[in-house]
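All protein chains of the complex are present and in place, except for one that has been dropped.
First chain written, first letter: the chains are A and B, and each begins at residue 1.
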Amino acid sequence: MTSARRAARRRADRRRRLTVLALLSPWLIGFCVFVLYPIMNSLYWSFTVKRYGKPARWVGLGNYRLLLENDELLLALKNTAYLALIGLPIRLFIALLVATLLARPRRGNGAYRLLFYVPSLVPAVASGALFFFLLRQGGPVAGLLDLFGIEAPLWFRDPAWTKPALIMLGTWAIGDTMLVFMAGLVDIPRSLYEAVELDGAGRWARFRYVTLPMISPVTFFTLLTGLIGVLQAFDAAYVFSQGVRPGRLTGEPDGSLLTYAMLQLRYFSDGRIGFASAMAWVMFVLTLVITLVMMATRRRWVHTTTDGAA
Amino acid sequence: MSTVLVATEQPARRTAPVGASRSRRLLFLIGRHAVLVALALMFALPFLFMLLQSVMPITQAKTTALWPDRFEWGNYREVFDRVPLATYFLNTLKVCVLATIGTVVSCVPVAYAFSHVRWRGRTAVFVLVLATMMLPYQVLFVSQYQIFTELGWINSILPLTVPAFFADAFSIFLLRQFFLTLPTEVMDAARIDGASELGVLARVVVPLAKPGIMAVAIFQFLFSWSDFFGPNLYLDSDDSLTLAVGLVRLNTALVKTGESNLTMAAAVLFVLPILAVFFFAQKVFIEGVTLTGTKG
Partner (left out) sequence: MYTTPPLNRRDRRQRSMCRHALVGSAIVASLVAAACGGDNSGDSADTTAAAVTTAAPDTSAAPDTSATPDTAAPDTSAAPAVTLYDRDPLTLTLWSSFSDTEGTEAFQPMIERCESMYPWMTIEYVGKDDISDSIQAAVEAGSPPDLIQADFSGGLAYLEAGGIVEPIDDLFARDGLSWDSFVPGGKRLVEFKDQHWGLPLSLDPVGLFYNGDALAEAGITEPPSNYDELLDAAAKLLKVGSDGTVERVGFVPDVGDGSYVSFIGYLFGGNRFNADGSEVTLATPEWAESLRWQQQFYDLMDPDAFQRWADGLGSYDSADNFFIRGDLAMYLEASYFITWPDRFGNGKPENWGVVPFPTPEGVADPNNLAPMAGGNGFFIPTGVQDREASWAAMSCLALGGEQIASFENVIGNIPTNLEALALFEAEQVAKIPEYQTFIDLVRSPNAEVSQSSLVSNSIGDRYTALALDYRRGDIADDELEDALADLQASLQEELDLELGS
């Protein structure tokens, strides 16, 4: 009896395992064919001096040791922390606000959604030009501030103001985040709202006790991809550090806009594949640690419908 | 306006006294539109700016001028003259459609396995999926180029489309998070009724998660549409190129001549088709959901 049941269970287990494998197979195959080899290559190269076209030369921790002394990387990390801790919450908040207002199918909302999405599609050459147009001395923003007797800050040249300005620029391109939130909001079963409404919950309570918990997996997504985005931020910072004309990868003024991606591009331009790979792996470990911390503390802030997943 | 409001917010009407609720709702309505109009104007600015710049004469573009002295519609003709837009448009569309189909078809089962099927090591493997997003493409593309060379795929659209059929990390992650917001009870009920995992996926999860799937599709479409790096690297022959490559090549030439009005006109032409795609896609996924009434 029991052995037959055990055999049946084993068979069920095997079937289940096969099902999981079948479900995962697209990713598994893709990972093994297209992703694994490049990743292992870059990990190996990070311990070597590698230049394309030539075999790699093993240097052990040589690249990593140099990175430890690299003040610019530290500066880039500080800038990134600023952008992540201040810029990211603002972006997420505005995206969520707009998504909440637009998630329900009302007349006119389609047009609104389009308007809010558009800036994400506008190429950096255009949005950068607009920002320059708006913020330069004598421009519209300076004129507006002047009405209130405030002297406009030097957005592009004062190290204290470049990052706030960059965050403002980033707030424009929230379209994708908004779309993710909207899709998450539409997913929430109406019945849950009805339940709390029966308890006499107001708008805020509904948002606080139904909406927020229900979209928390989606919020986790926007947070993590947002973080990766900030770590690899390049264009806006680069456009911004240009001011009037294109220049070098220095993150001027005073390195206030220097990002990891700029350093990365610099080392790649020199063909220093080993060194650049080492830096990529340092950032990889850092991102992974942050991700794991976020996942470990998920129970505090992520509502899940299944066990353990966040 | 109010009829729409009533129709969608019936529960609230049931609970609150009619009079008080009406004035409060009116206030909310006004507030909502005030916020939206103000925000929408701000958000429309980059596109309006781009539009205006695109029809300016070269002596006006990127100056303090906000309104064109005269409307140089010829800028658009100039872009058409310099870039074979029709060919590039069709090439781009081909890549976008294939990659989008591939992404949706491959990521749905994977994301399901990572959200609503229980198995040992799930979290660890999922972290591995996430980890693949954390290395910048610069450290990976040369090795990938090697693989595609071995496969003999260089100078074809295969490197741009085939990998999409093998589930990328970003789309898996996004889809999985959407799946997690779905109620497990419905799936368990289906399982008790004897549905296989594939059956649950096809008959319960996919219909419920349409908005999420649509979002993933939109992202992949936009990514393929705007991808410059891949096509520039893998496509050689001039008549196989995509719009993004054509646009960048035009811009590279324009940097030296400073014709930013043409840059803007090309950018408008580049953005308009995806705007249309977005507009219809969001209509389908938001309004489609309520029509089918799957929720609740």
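Note that in this section a residue touches a chain if its C-beta (ideal position, glycine included) is under 8 Å from a C-beta of that chain, and two chains touch if they have at least 3 such contacts.
Everything quoted here is computed from the prediction, not taken from an experiment.
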From the listed residues A:20, A:35 or A:125, report the one that touches the chain absent from this view. A:125
Absent-chain interface as seen on chain A, which is shown: 49, 51-54, 57, 59, 62-63, 66, 69, 72, 120-121, 123-125, 129, 132-133, 136-138, 154-158, 173-177, 180, 222, 225-226, 228-229, 232, 234-235, 238-239, 242-250, 252-255, 261, 265-267, 269-272, 275
Residues of chain B in contact with the chain not shown: 58-64, 82-84, 137, 141-142, 145-146, 149, 154, 170, 219, 222-223, 225-229, 232-233, 236-238, 244-245, 247-253, 255-258, 260
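Following the convention adopted for this analysis, only the chains that are shown with their structure count from here on.
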Chain A to chain B: how many Å between their CA centres? 16
Chain B partner, complex, touching residues on chain A are 16-17, 19-20, 22-24, 26-27, 29-31, 33-35, 37-39, 41-42, 45, 52, 98, 101-107, 109-110, 112-119, 121-123, 125-127, 129-130, 133, 138-139, 172, 176, 179-180, 182-184, 186-194, 197-198, 200, 203, 214-215, 217-218, 220-221, 224-225, 228, 232, 261, 264-265, 268, 273, 276-277, 280-281, 283-284, 287-288, 291-292, 295, 304-310
For chain B, which residues count as touching chain A in their complex? 1, 4-5, 8, 11-12, 14-15, 28, 32, 35-36, 39-40, 43-47, 49-50, 53, 62, 64, 105-107, 109-110, 112-119, 122-123, 125, 127, 129-136, 138-144, 147, 163, 165-168, 170, 172-174, 176-178, 180-184, 196-198, 201, 208-209, 211-212, 214-215, 218-219, 222, 247, 251, 260, 263-264, 267, 270-271, 274-275, 278-279, 282-283, 285-287, 289-290, 295-296
